[in-house]
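The complex appears here minus one protein chain, its other protein chains still in place.
== chain A ==
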Amino acid sequence: MFELLGIPPQVLMGQLLIGLINGSFYAVLSLGLAVIFGLLNIINFAHGAQYMMGAFGAWMLLNYTGIGYWPALILSPIVVGAIGIALERTMISRLYKLDHLYGLLLTFGLALIIQGLFRNYYGVSGLPYAIPPALQGGQNLGFMFLPNYRGWVIIASVVVCFGTWFMIEKTRLGSYLRAATENPELVGAFGINVPRMITLTYGFGVGLAAFAGVLAAPIYSVNPNMGADLIIVVFAVVVIGGMGSIMGAILTGFGLGIIEGLTRVFYPEGSAVVIFVIMAIVLMIKPEGLFGNNA
């Protein structure tokens, strides 16, 4: 077999796969953040907690009601999205006329409360969630072994990301969303119910986080801190891609996951910080982000 710079291909491909998996979660989560920030001007710090709630939702559905993975993949995002809608209606909607900082503080506080509640009832050790039977096992691709479930996570993430992109950039509903992101007052003056659109958009963004959480449940253990650990990296991804850019969030998410994986192969010591180093460089050279359009 061929070798690259002394690295056996199995190792390289293995780390690339892990990078792609991480990138899938970065992409789906930063996409949700970008959609929410675009229309609501809220930096949704509760996103990690909502991702965790998605994973717990799947675990609870299985353990309390016997509902399995596939229905949970739909149900858990709907339930968590509905909780998000309730939060938006009762709390977040009061902050739209204030500085970003207030939204960030509120959602950060909510994240701490939600994570605290889950820690209180479920502890921090993590709960197991089995890979659904249909996706157990794996494929031998010759140069590497691909576990079926990991392949599924990548495919599902790509489909959801590009589905969301298509909906926003190419449909009539998306044109309302883009217009309201630019000038909500004028869109309202055309007779469109902008507050309802904002509420549903927040619910959708939260639902995306929960969907990522369900996808993550069989890979990472389901625990109250799973989102808090991930969300800091996701915020770095969003900063690199540019706040509010849909395609930017998707491409940056997958791209940085891969870069992180490659760093783990070639310079393992740097893998934990590579994304933050890139963030610092991007902030110095192009503060609005790689895909951001206004300085």
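Everything that follows uses one rule, which is that contacts are C-beta pairs under 8 Å (C-beta built on N, C-alpha and C of every residue); 3 or more make two chains touch, one makes a residue touch a chain; residues count from 1.
In this section, contacts and distances are computed from a predicted model.
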Absent chain [UniProt protein name; select from "Electron transfer flavoprotein subunit beta", "RagB/SusD family nutrient uptake outer membrane protein", "ABC transporter ATP-binding protein" or "ATP synthase subunit b"]: "ABC transporter ATP-binding protein"
Listed residues A:83, A:187 or A:216, member touching the removed chain: A:187
Interface with the unshown chain - residue positions in chain A: 172, 175-176, 178-179, 181-183, 185-194
